[in-house]
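Here the structure comes first, spelled out in structure tokens, and everything after it is commentary.
A single protein chain has been removed from this complex, and every other one stays in its place.
First chain written, first letter: the chains are A, B and C, and each begins at residue 1.
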Amino acid sequence: MKTLSLIAVVITGLLLLSAVHDFPDWADPESPASDYRLSQHYITQTFPETGVPNMVTAVLADYRGYDTMFETVVVFTAGIAIIGLLRRSPSSRNKDKGKATRTYKKKPDLIVDTTCRLLIPIIQIFALYVIAHGHHSPGGGFQGGVIFGASFILITLTRDLQAAQKWVPEKRILNLAGIGVLLYAGFGFACMLLGDNFLDYAILHKIMPATPTEARYHSMLGVEIGVAFTVTAIMFSIYSNLASNGEMKETL
Amino acid sequence: MEVFDAISAKFNYWIYIIIMMIGLYAMMSKNNLVKKLIGMSIFQTAIILFYVSIGVKEGATIPILYHEQVHPAHDSGHHGSDTEHAADEHVTAHATDLHIEPDQFTNPLPHVLMLTAIVVGVATLGLGLALTQKLYREFGSIEESEILESIKSAK
Amino acid sequence: MIEQSPAIIVLAPFLFSIIVAIVGVKREGICFPLVLLSLAITVAASVATLIQVVDTGPIRYWFGGWEPPMGIELRVDGLNALVALAVSIVSLLTAFYSKRAVPAELPDKVSQYYTLYLLLVTGLLGMVLTGDAFNLYVLIEISALTSYALIGMGSKRATLAAYKYLIMGTIGASFYLLGVGYLYIKTGSLNMVDIQGQIVANGLLGSPAIIVSFILIMVGVWIKMAFFPLHAWLPNSYAYGPTTTSALLGPLVTKVMIYVMIRMILTVFSPEFAFIELDWNNIVVWMSVVAILAGSISALAQTNLQKMLAFLIIAEVGYMVGGVWLADDMGMVGAIYHIIADAFMTLCVFLFAGIILTKTGKRDLSAMEGLFKKMPLTMVGFLVGAFSLIGIPPTAGFFSKWYLIQGGISSGQYEYVVALLISSLINAVLFFRIIEIAYFGTKPAEGHGHHHEEESAEGVTEAPFSMLFPLLATAALLLGIGLYNKEVVAIITDFVSQFNFGVIIP
Partner (left out) sequence: MIWIFDLITLIFLVITALISLQVKDLLSAAMVFGVYSFLMCLLWAGMEAVDVAFTEAAVGAGVSAVFLIATVLRTNRRSSD
């Protein structure tokens, strides 16, 4: 098996290498990818068309918004899939010959506890800043959502899962995640109901007190918040399922 | 110096291939299920590295407009007091005489694509780890050969 | 609303999957009606789209109102519309079947299962309709992630199969992504039609990067469709997963990947490049011959019904890959027609296998003893599916093979024709063996077969309506597609005739 995979890997590697000399030089401004009208359009027209200075956010949430909606769905899918695969009620555990019956964590160490008490609000505020400021600086719904989810993971690590579940109860996780995706899709369907194509935010100026360009700007903020909801909930859900082996009872 | 240039012009592409092959080999030949997943992540990040390398442009900066381009100096003083509507007129009015040089900024498209690819990568990794835990729960091992053996002996 | 129909095809199952996820946790009973409703909307939208395409030609739907290549578009032509209709009908029929099977097999996971089910359908339909190469990758991953989970929720063996599928599937999808990257570095575009335009405009047809990209995309797609040497993940995944999963994945995933291959060859790379510039037709057709024979012979060796059917899928994939690479318009028509026919015949036999497994609790062929008396209607449905797989007229399978053989003859690839005939013969042996067991019992020579059959099939009665209806509907559709093959082929020919397959290889 090892030699076979080595042969396959070497063949693939040589195949890939054989095309490298055909590539444009690294960082060449004249390369087709940089020179083609697609990239030029994104760079020069994003701000006039959408009012968003961060081109990545604009392309992500507007020009290729359909892709990003499915990117959110990928996260959602992974969350549901992991719940479907791993989740089980703790009572079924007794059959597993009672191994690893760990007791709950003792009261956490004073230094760790205090540090986290101080850190977690800052992390969460930073996450909100990343979500809200994604139009002007690097960041956006996804990054902010991961950071927000990480703050709950930190609570779980320092205290235990019960402490974190006070903020995000297990019953609510799927609701939160679903609401995030629905919020994203809702912007799309609203555009459809108003008579334009799916995700064509400009038409929303009819129901928003805004011009078409502003409608695009604000709708993008809306969908980013939707992404953040989903990612926050699912990241925490994946971690708590993996760390508690699907029982949602005790963690590591 | 010419040889040197020829190497430095493409070495990014070479090293991405090396990293990718390391990952691919681990995915195919490792026996441990977690190791396979680490290999998978390395494989995927190597592809992301390739895409990001496509977007690099000599002498260009990050794809976010400068503050001065978005808010020209002459009206930055009373910008805050603008009403919503006037603000938009201001944006469109000044967008027409906005000069954005395409050479000034990196190509944003590969970045957008790779954000999606990173998300897909972490979703796949999470799902793979969940399957690993389920296998451990059912077979008591995370070594592929041991699992196959216990399937064989169960027959 | 009619101009929104292409988007509705994808969005209806998507929207309902989220609703099922939120609402279904508390009320499991509501999942099934919601799934049916959403898939019924999808079927209606697919029909509307197909009619529109036949009447007025290809439809383009711009998401966000951005003109391609800036935005993402759905581009629906005759090929898409037909495959999308087939996918939506198959998923609707499987949903009917799932009514009893899912609560029985996965008692406390109903809402998660149905959410993943609808997301898988969303992914597949999105793949069929999209006109953007990168968007296709995202949707491949959605359908892949859902199918890993849908398989992994099954028995112990299924978990391992799902893990292997995850590794193989990720390699395949990543190769596809890498291929798109190679296209992007040379053309700077992601829209399929626009990539083709750039390749032609910049004279890139012979460029090494484009050739490597073609190889990467083809290998990636072949892994995902289980083309012969790359098929290792398929048999166990389809044999040990929940029965609803097999009945959904078996007919759809491989066929949609074949659609992707056809779309890549015709729309992105152009047949001139794939068939004339590269001239690898002979190699690939020989590979498909090996795939057909290997799949059929391995199927012959199986005693597990689901596993046997899984190997038949591998043989069928060989038919279609070979048909496409005959580089002949007749072969292409046959391959496309076979995608649709094969989706329904695979559905038919997998539904049958699911019914047998739920009713008898056994996966062995011996479970079928005396079933003609016990469940006559089920067997009628199965017979139609089996005849179609063998290729007996007037079922759809006969006509698709007819076109494939014609393509093989007119392009001079006789080895393909021979492999096709041998494989049909093996299918006949396989299915007549099942029919024999079901009619006479395993040991017809012993004389007291009747007594034996009473024992083993005890308590087995006719399948419940929710399982029987999809089976019989599929059987009826197989006959219908067969009898109205002229109409279906007219749409396909209309699509294929816009491409130039150039010289016929002597």
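Please note the rule applied: a contact is a pair of C-beta atoms (placed from the backbone, for glycine too) under 8 Å apart; a residue touches a chain by one contact, two chains touch by 3 or more.
Keep in mind it's a predicted model, so treat the numbers as computed, not measured.
S.K.: For the chain that does not appear here, which of the shown chains does it touch in the whole complex?
M.R.: So, spelled out: the chain left out of view touches A, B.
S.K.: From the list A:Ser31, A:Thr68 or A:Gln143, pick the residue that touches the absent chain.
M.R.: A:Gln143
S.K.: Name, in rising order, the residues on subunit B that touch the hidden chain in the full complex.
M.R.: 8, 11-12, 15, 18-19, 22-23, 26, 30-32, 34-35, 37-39, 41-42, 45, 48-49, 52-53, 55-57, 60-64, 106, 110-111, 114-115, 118-119, 121-122, 125-126, 129, 132-133, 136, 141-143, 145
S.K.: Mind pulling the subunit A residues that touch the left-out chain?
M.R.: These residues touch the chain not displayed: 54, 56-57, 138-140, 142-143, 146-147, 149-150, 153, 235, 238-239, 242-243, 245, 252.
The definition used in the following text is that only the chains that are shown with their structure count from here on.
S.K.: What's the contact topology between the chains, one of line, ring, star, complete, other?
M.R.: complete
S.K.: Taking every chain's C-alpha mean, which one sits closest to the mean of all protein C-alpha atoms?
M.R.: The chain sitting closest to the overall C-alpha centre is C.
S.K.: Please tell me the distance, in whole Å, between the geometric centres of subunit A and subunit C computed from their C-alpha atoms.
M.R.: Inter-chain centre distance comes to 31 Å.
S.K.: Round to the nearest whole Å and give the separation of the Cα centres of subunit A and subunit B.
M.R.: Comparing mean C-alpha positions, subunit B is 13 Å from subunit A.
S.K.: Two or more other chains in contact with one residue: find those residues in subunit C.
M.R.: 134, 138, 141, 145, 148-149, 152, 178, 184-185, 190
S.K.: Which residues belonging to subunit B are in contact with no fewer than two other chains?
M.R.: 24, 54, 109-110, 116, 120, 123-124, 127, 131, 134
S.K.: Which part of subunit A faces subunit C closely enough to touch in the complex?
M.R.: For this pair, the touching residues of subunit A are 15-16, 18-19, 21-24, 31-36, 38-39, 41-42, 62-67, 70-71, 73-74, 76-78, 80-85, 87, 89, 171, 174-175, 177-179, 181-182, 185, 188-189, 192, 196-202.
S.K.: Quick one: which bits of subunit C touch subunit B in the complex? Just the residue numbers, please.
M.R.: Per the stated touch rule, the residues are 134, 138, 141, 145, 148-149, 152, 156-157, 159-160, 162-163, 166-167, 170-171, 174, 177-178, 181, 184-185, 190.
S.K.: Hey, which residues of subunit B end up touching subunit C in the complex?
M.R.: Touching subunit C: residues 24, 27, 33, 36, 40, 43-44, 47, 50-51, 54, 109-110, 113, 116-117, 120, 123-124, 127-128, 131-132, 134-135, 138-139, 147-148, 151 of subunit B.
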